[in-house]
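Excluded from the complex is one protein chain; the other protein chains are retained at their positions.
What follows is chain A.
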């Protein structure tokens, strides 16, 4: 059987992305099944990421799989100097899928090349975090009823934020219009603007975060402006409160507009926004469960038809 990895969102074409979203939708209808009964899923977390790990492990548990793994490289053989290749080959003897989070960039691609079992990239350093991207796409599709022709505002750290870069790449199939709202130091890098131009994606750049810009959005994607990203702390002090979303900024928002955030948030979304019907970030995190169930199905070659005709639903 051909091995299906989930390493990089760019390698999925439009049809494949829509297929994964359709699968996630089925899992949202019936999340508890025994579709993966008898399977073992390994979660290798070389750096801690509680949220992502819990989401993957819940996805596996609710499909009836068992889980092995570690949550900290200190307790694995890495601390004895074992190479990633040896660890991956060893774990491949035990597990049907390996979910890996690593601080080294390109680690997932490398693991996918050496492993006989499918690899799921749960984040490789500052490089990629494709399962986050899939759950973002799923959240957009669920709230808007489509992925096509949407106005998307990306706010905050657009320079280092890998989630916004992945989202931009994945949305290229769906004719979006982007608004990039960021301080100068954290502006969208040139290479992504070139990517937009090459792919016919419309975009505008703004330094001010205003109700007027929000009123043009279908999706408001917030990210955290992190202090450690700034070389000049004076600049951080100046901008840290500029990119905060407050409830009173949402008065003119479109009815269908939803606020997304990869979480955790610090202060970039005021707590009074939580009660606003536009807030969607908590539900978004829940969607991570269904997206990751779809990723497991993809890795094991389970089709949408099989998921729809599943007799193991609990």
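As a working rule, a residue touches a chain if its C-beta (ideal position, glycine included) is under 8 Å from a C-beta of that chain, and two chains touch if they have at least 3 such contacts; residues count from 1.
FYI, contacts and distances are computed from a predicted model.
Here one chain is missing from view; checked against "DMSO reductase", "Thiol-disulfide oxidoreductase resA", "Aspartate carbamoyltransferase regulatory chain" or "L-serine dehydratase", UniProt names that protein "Aspartate carbamoyltransferase regulatory chain".
From the set A:109, A:175, A:247 or A:276, the residue in touch with the chain omitted from the display is A:109, counting the whole complex. The missing chain, though absent from the display, is touched by one residue of A:16, A:50, A:83 or A:283; that residue is A:83.
From the options A:126, A:266 or A:313, the residue with contact to the unseen chain in the full assembly is A:126. Residue positions on chain A in contact with the hidden chain: 83-85, 103-107, 109-110, 125-127, 191, in rising order.
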